[in-house]
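In this view, the complex is presented without one of its protein chains, the others remaining in place.
As written, the chains take the letters A and B, and residue 1 is the first residue of each chain.
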Amino acid sequence: MASRIFGSGIKRREDPRLITGQARYTDDFVLPGMAHLAVVRSPYAHAKIRAVRTKKVAAMDGVLGVFTGKDMKDAGFGPIPCAWVVPGSETKTPPYPPIAIDVARYVGNAVAIVVATDRYLARDAAEAVEVEYDPLPAVADAEKATGKGQPQLHADVPNNVCFHWKVSGGDVEAAFKSADVVVQERIINQRLIPNAMEPRAALAQYSPATNEVTLWVTSQNPHIVRFLLSLDTGIPEQKIRVIAPEVGGGFGSKIPHYPEDSMVIFASKMCGCPVKWTETRSENYRGTIHGRDHIQDVEMAAKKDGTILALRAKVWANLGAYLSTASTGIPTILHGLMLSGAYDIKNIHEDVYGVFTNTTPTDAYRGAGRPEATFMVERLVDLVAQKLKMDPADIRRKNFIPPFTDGHAVATGLTYDSGNYVGALDKALAMAGYAALRKQQAELRKKGEHMGIGFSTYAEICGLGPSQVAGAVGFGGGLWESAIVRFHPSGKVVVMVGISPHGQGEETTFAQIVSSELGVPVDDVEVVHGDTERTPMGWGSYGSRSTPVGSGALMGAITKIREKSKIVTAHLLEAAVEDIEYADGKFFVKGSPGKFKTIQDVALMANVAWNYPKGLEPGLEASAFFDPPNFVYPFGAHIAVVRVDAETGEIRLERYIAVDDCGRVINPMIVEGQIHGGIVQGIGQALWEGAVYDESAQLLTGSMMDYALPKADFFPKFELAMTETPTTVNPLGVKGIGETGTIASTPAVYNAVMDALLPLGIRKLDMPLTPERVWRAIQSARR
Amino acid sequence: MQYPVSVNVNGSRRKHQVDARLLLVHYLRETLGLTGTNVGCDTSQCGSCTVLMDGKAVKSCTVLTVQADGTSVTTIEGLAQNGKLHPLQDAFWEKHGLQCGYCTPGMILTACNLLAKNPKPSEAQIRHGLEGNLCRCTGYQNIVAAVQEAATRMKA
Partner (left out) sequence: MYSDNFEYYRPKTVSEAAQLLKKHKGSRLLAGGHSLLPAMKFRLANPKAVIDIGAIKGLCGIQMRGKTLWIGATTTHADIAASPVLRKACPVLAETAAQIGDLQVRNRGTIGGSIAHADPAADFPTVLVALGATIVARGGKGERKIPADKFFVDLFTTALKSGEIVTAILVAPHGRHTAGVYAKHPHPASRYAVAGVAAIVELKDGVCARASLVVGGATANPVVITAAETALAGRKPDGPTIEKAASAVAAAIPDPMGDTYASGEFRVHLATVLAKRALTAAVERARG
């Protein structure tokens, strides 16, 4: 009997190399003759570039080359493409030169590059490049940037408005007219810096004789990078090899094709040697994409019995100075379409203005659009509950979409796959001991102490996604996935996939799937990813898609392997194919389990083909592609319990309960790890994080000294539980779980703090909820 | 001008001439090729570069190689002995105390120092002891569990 490998929290295959320091991240690679590239970056948020003086620098110790944006353009390197252009929104796509030529548009914008024999000398040389700037007025705020007389970033983009996107369902006007209660709020979903622990790096080795290039790069999607490089470097796609080696976290910030990818290829070409670039953390804060940054004017209409009637919102989404790879899709498709949340909100309307400002470009960051939607919905629901003096758990329960297993259409046009929102909430309430918590809160309130309980009952969209939908919404690629399953003669298996995990554990979970489905010992399965030369075309790891979509392709290949194995077995056992069954790694004749061939027997025979069915191709290898028919919609209920020290404004997180549902679970240990990590990032947004620009668009939070990342001693132990509501979208019934923690936890903690402050009449605070913000609100309320 | 250094790294005496400004982390990674120690920030905060210097956890990005002259340095590569993983390495593996792995070498070496000073730490003491090590993937919970597990094994 095979052990229950599917659903087992086995140790990860990834770990041995990681815990011994043997893993190779991009900056670990050293090639013979390799040089280092350093980038000269604009200290101004907006400036004309009058001159770049490089002659003195070129003569410096160890310097192999100094180059400008014009040099790169003349060498045939084009602007960085935007691979997601939302249709029907008058989207403008101004060019994004990898090195700025005439104008620098944000602090950190590259204005020149130097190549030297070591990284210290490269930095010396970069410091010595003299750039003459004519500073221009700059603007950092997205709403302000659309106003009259504001600095214009790009020609042909009047008022800096890149697009105006809308989503509409039902009749919002009528719903608001008929409402008993309306709540309004202005929400700032503040800009965040992703801060993957590994800074970005890129190493290019260009071969002039063959016009081939190999690029090692910290990417979540090497195939996409290869595709885009073929568009902007002039090198044909089949001559580009992109390798994402070990990658130290991404959270969306390593999705884009960045200017530095092109710079190192250009430099390798020009200098005739491999060239490596590694960003410093301060560079990362300026040159790697930021997340979120919405200004949202929102309102919700409800009946006096708590039924939510409508949601209406106007959003200014800050895109930064240029369009990054997926920028326009994040605040639109991945955001506005989820405004129904876990509820049956029949009337929805949102206007989203994507705006250019003199700040670092924004793109996907863990949750990518859904945190901005979930926060909005969960906050408004609490405000309605407060106005109606309803318990926040009760109002949610009242408005939930009732449990469903096979599709539920919402007003925004999406059809969720499956959900049991009330089930998750009930479980969370039981775990929290909700009634006792409210009792404790009442007692503490009598003593003048401030305890708060906050909810976040979410549904989110991930497992990107159906390729037809991708095309329809302007995504410049497909969103299907691929897998090749290959059996060696010795019975060992290699699985080659188009996803590109960087900590999520698919080397383990996909081996678990193969083992569970074909009976191969887990240790006999190797999962290969990240190298475009060793893997089929795929679309990478982001949007919580690796498992829901990737496993679909894997199952497709597994199914083909199983079917072929039956044919081989039938031949070997001289039986009819229809009479061959499979269980636990054995193929046997129906009714005669003693007559069987193992999968290893089949693999050997298929590879040597000595005694083999006529007309059947040798080998035991199958390739499959899976285009999901829908996204998947994980969901859950999180409850946060906080205490606020009214004297200092300090917040202490006492308890955090998370009930999540990602359908069937392959490895519970890995799933929990994703939830833990997600929760911490989301709480980071609520309480500590925030990228701050001043009036002249200077980045004030320029390093980890100012940008407060969560540390181990900020948290209690989280209490986790799962419910399991499978999906019919993919063969295994699995949903994604990589982003749910982040999506859920920001409003859970925010709502908890606001619940704590409710007796003081405080109903609005901007994030992060710093002690000073809380204290000032308390002071104002007391006057 | 260059300066002679002699450092015992993972049990081997290494001798080189180095620039004064060469940070210990770059000496380890580039001169010695020990790339297990990682660079995660430039403000001496993230702890990814943590190594043991004379048994104490230090941020190797904030130590000049010349300052390490005459000392004994242990990097993550030197933790396992005779092919046997250190209990902390075992525990991190068992408790899923890592995801992308980038902060892990530094995290493990800090935990080494922590447990050497306090073999029976409470959860609060572990969380406090790891203040100088940032992780963006795990949310810390399984890291704490790993350190607790290692503490139990090392006591036995």
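Going forward, contacts are C-beta pairs under 8 Å (C-beta built on N, C-alpha and C of every residue); 3 or more make two chains touch, one makes a residue touch a chain.
Note that this is a predicted model, so its numbers are computed, not measured.
Screening B:8, B:31, B:62 or B:148 for touch with the missing chain picks out B:62.
The missing chain, though absent from the display, is touched by one residue of A:74, A:127 or A:563; that residue is A:127.
Among B:31, B:44 or B:148, the one in contact with the hidden chain is B:44.
Looking at A:113, A:704, A:732 or A:752, the residue that reaches the missing chain in the full complex is A:704. Touching the omitted chain from chain A are residues 119-120, 123-124, 127, 280-282, 647-648, 650, 688, 692, 700-701, 704-709, 714, 770-772, 775-776.
The chain not shown here touches chain B at positions 1, 3, 19-21, 39, 42-45, 47, 50, 53, 56-59, 62-64, 66-67, 110, 113-114, 117, 129-133.
By definition in this document, only the chains that are shown with their structure count from here on.
Separating the CA-averaged centres of chain A and chain B is a span of 29 Å. The part of chain B that touches chain A in the complex is made up of residues 19, 21-22, 26, 29-30, 33-43, 45-46, 48, 75-77, 79-80, 85, 89, 92-94, 96, 98-105, 108, 123-124, 126-128, 130-131, 133-144. Listed in rising order, the residues of chain A touching chain B in the complex are 9, 11-12, 14-25, 27-28, 30, 119-120, 194-199, 246-249, 251, 278, 280-282, 502-505, 669-670, 672-681, 703-705, 709, 711-713, 715, 717-718, 741.
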